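A single protein chain has been removed from this complex, and every other one stays in its place.
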Amino acid sequence: MMFTTKVLENKEITASLYYLKLQVPDKFNAMPGQFVMLKINDSFDPILRRPFSISGFSKNRIEILYKVIGKGTKLISHKKVGDEVNIIGPLGNNFNIDNSKIPVLIAGGYGVAPLLFLAKNIRKYSKNKKIVFLFGAKSKKDIMLRKEFKKYAITLNVATEIGGTGYKGLITDLLKYLLDNKTLLPEKIKIYACGPEKMIKEISKIASQTNISCEVSLEALMGCGIGVCLTCVCATKFGLYKHICIDGPIFDSTIIKL
Amino acid sequence: MMFTTKVLENKEITASLYYLKLQVPDKFNAMPGQFVMLKINDSFDPILRRPFSISGFSKNRIEILYKVIGKGTKLISHKKVGDEVNIIGPLGNNFNIDNSKIPVLIAGGYGVAPLLFLAKNIRKYSKNKKIVFLFGAKSKKDIMLRKEFKKYAITLNVATEIGGTGYKGLITDLLKYLLDNKTLLPEKIKIYACGPEKMIKEISKIASQTNISCEVSLEALMGCGIGVCLTCVCATKFGLYKHICIDGPIFDSTIIKL
Amino acid sequence: MINLGVNIGEIKLKNPVMVASGTFGYGEEYSKYIDLNKLGAIVVKSITLHPREGNLPPRIVETSAGILNSIGLQNVGVHTFIKEKLQFLKQFKTAIIVNIAGNTVQEFIELVKILNDTSGISGIEINISCPNIKYNTKNHLAFGQNPKLTYKLTKDIRKATKLPLIVKLSPEVTDITVIAKACEDGGADALSLINTFPGMAINIETREPKLANIIGGLSGPAIKPIAIRLVWKVFNAVQLPIIGIGGIFSAEDALEFIIAGATAVAIGTANFVDPEITLKVIDGIKNYLAKHKINNINQLIGSLKIEKEKL
Partner (left out) sequence: MINLGVNIGEIKLKNPVMVASGTFGYGEEYSKYIDLNKLGAIVVKSITLHPREGNLPPRIVETSAGILNSIGLQNVGVHTFIKEKLQFLKQFKTAIIVNIAGNTVQEFIELVKILNDTSGISGIEINISCPNIKYNTKNHLAFGQNPKLTYKLTKDIRKATKLPLIVKLSPEVTDITVIAKACEDGGADALSLINTFPGMAINIETREPKLANIIGGLSGPAIKPIAIRLVWKVFNAVQLPIIGIGGIFSAEDALEFIIAGATAVAIGTANFVDPEITLKVIDGIKNYLAKHKINNINQLIGSLKIEKEKL
């Protein structure tokens, strides 16, 4: 659905990363993995909407965690409480939770957005379920929302490229390490990953090599977000294109070709 | 000169008319009649700067009185205290005050902007000089800044098209009336006028018929404001074009052809 | 009562607001946002004889007030279109125009023959101007850039079908009136203009084109002034009704095209930004006509006022 709504909050939580909270109508219902297309303003420069994962949902309210990248996100960061924004959503499919397995959530950078929502949702339905959350970033300051994770009793396994907190190295190295030392057992876990393409690629490789069930959230330049413009294609191992906005953004890692 | 500065104030003073106050550098010095070119933001839509008369100047500060017309002025009206704006100015020529004559300032709508500055300036240099100020507008609510005029001991002669305060009718009818009943004597006065083209046309006609010395402030679509793009031309009675941005915006009413 | 109905050749539209090929899919997605019955016409995404996978991604770049796309005519092929997509579209009381693309005259003819036997189609739009595929013509220019090829193609298709025939022109020509006349002479019933402009964008960090296909088609408000001028030029050169296309994002934009000479307009890129835009444009046109006391939209077509000596 499309609607115009109000900014409830829009604040920088760490360097160039913002937390945006928006009012949504009663009928709005979202699942982890889904996204919205946000209209920046009435100008034609920039002209396209911007896709953002929903990183939290409660009645009449969604949360978006976004990084300032270019023109569009910069303008969004200037929005003040009470400003109007136009939204299309929720869009796309969602993560499929396999209750029989331990969920291992792997986030790179702002890829944490949909996984935070996923983690909260899993916690909502089972208070004691073990949730493994691997969070990779450049440096310590990029590991944000620690309080929020704590509130939902989710323990973070952190990796930073330049070190300073947690594991020093890539989040995928941490994953390998945890698999190697049998902290994580392939047949007992299911991976849910979101982050930069390189990370998704590497995780998909590890998952396929070790036979871990794995879902990844993909990104693409999007013209419409609703399956019409045919810009957001992603190659699959079966030769056919999938459309990330409607067939995804969540895919089983075994079918996609990055 | 070109500079980026801060909004000191930007508030609506009557329906869709705003008073914008901007900080300016030490070197900035303006005369009544001059204008600035204001850059709206970094977007290319809208792309051009917008011209605005300077309606007040004191050290390190200018005032602009603007009406929300379209895309550009709407965006300017959203600017908040502390927001940055980029300015080129002061630009153009200025009113030539003839001290031997009684100044009759005639404003239509937001045409009041440069004349307010002119009135203040005349008052600044002579406390007791008689200033006649004719202010025409649609309705009572469009006659704004009464306090400001009072502060500078300027009595307004108001005309409103739909009546409600002062003379009911066009400001040019009021002018004719004051000439007819000899309240204003052609040889004793000089007219300074700014307002819609129709008003300027009519006043120029009256001035030429009655031999009143008269200066008018003109408007034109402007690409650059500094004499380069050659878009802002205005025909003269001598067959040649004048450029409103550098030869004007103030012209002797006898030379222009509207 | 204000009359909004217009005719594109024999196609009767309840209002002049259509959607442009490739920007509305086959209608399914938008049916969740708007009532498709309200549209003047739906032009479907270009259909080819066989399914096409389209170009490699990335396929889109945002530019100032526009987008470059290089979809490359990805589509389900005419057979699946008829079996699946058209079935869905048929349920609406809206004219369905099938846009077809081919690499050879033969392909176009085959497509037309298949569509001849299909019910529920109000007309055919031939796309001789897609900037995203390579043609087997001299210099790889599109059919629509060569008046002789345009004439021949139009005439051959004309012979092959009784369905109303719309030709969609490329703006990348020296004199669009020459192409327009070729279409008229070949027997076209109407013209659509314009298709996208070939354009390019470069990632200066990697020094690679931003589109995998190197070039793409520019659409959106950026091209509107060019499109309006071409519509006006063609309106003054041929008798055929014109469907004005290019950067329409509001009723005001649509009205500019109509005053310039367009009998109808088609909305493209704007659908992506606002799925409800078509209905807003229809309402806006209605309000304009009411305000200006015009009771028939046809009075507005080509009503641009120009002092004689300027022509």
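Note that the chains take the letters A, B and C in the order they are written out, and that residue 1 is the start of every chain.
Methods note: a contact is a pair of C-beta atoms (placed from the backbone, for glycine too) under 8 Å apart; a residue touches a chain by one contact, two chains touch by 3 or more.
None of these values were measured; they are calculated from a predicted model.
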item	value
For the chain not depicted, the shown chains it touches	A, B, C
Among C:Pro198, C:Pro241 or C:Gly268, residue touching the chain not depicted	C:Pro198
Residue among C:Leu218, C:Ile282 or C:Ile297 touching the omitted chain	C:Leu218
Residue of B:Ala15, B:Val81, B:Ala153 or B:Val228 in touch with the missing chain, whole complex considered	B:Val228
Residue among C:Gly72, C:Pro209 or C:Pro241 touching the omitted chain	C:Pro209
Per the touch definition above, residue among C:Val19, C:Leu36, C:Leu49 or C:Ala65 touching the missing chain	C:Ala65
Missing-partner contacts on chain B, residue numbers	1-2, 39, 44-49, 88, 220-224, 226-234, 240-241, 246
Positions on chain C contacted by the hidden chain, ascending	61, 63-66, 68, 139, 141, 145-146, 172-175, 177, 197-202, 204, 206-209, 213-216, 218, 220-226, 228-229, 232, 247, 252, 255-256, 259-260, 288, 303-306, 310
On chain A, residues whose C-beta touches the chain left out of the figure	44-45
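Methods note: only the chains that are shown with their structure count from here on.
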item	value
Taking each chain's C-alpha mean as its centre, the one farthest from chain C	B
Central chain (by mean CA position)	C
Interchain centroid distance [CA atoms averaged], chain A/chain C, Å	37
Whole-Å separation of chain centres (CA-atom averages), chain A against chain B	54
Numbers and ranges of chain C residues touching at least 2 other chains	64-65, 221
Of all residues in chain A, the ones touching two or more other chains	44-46
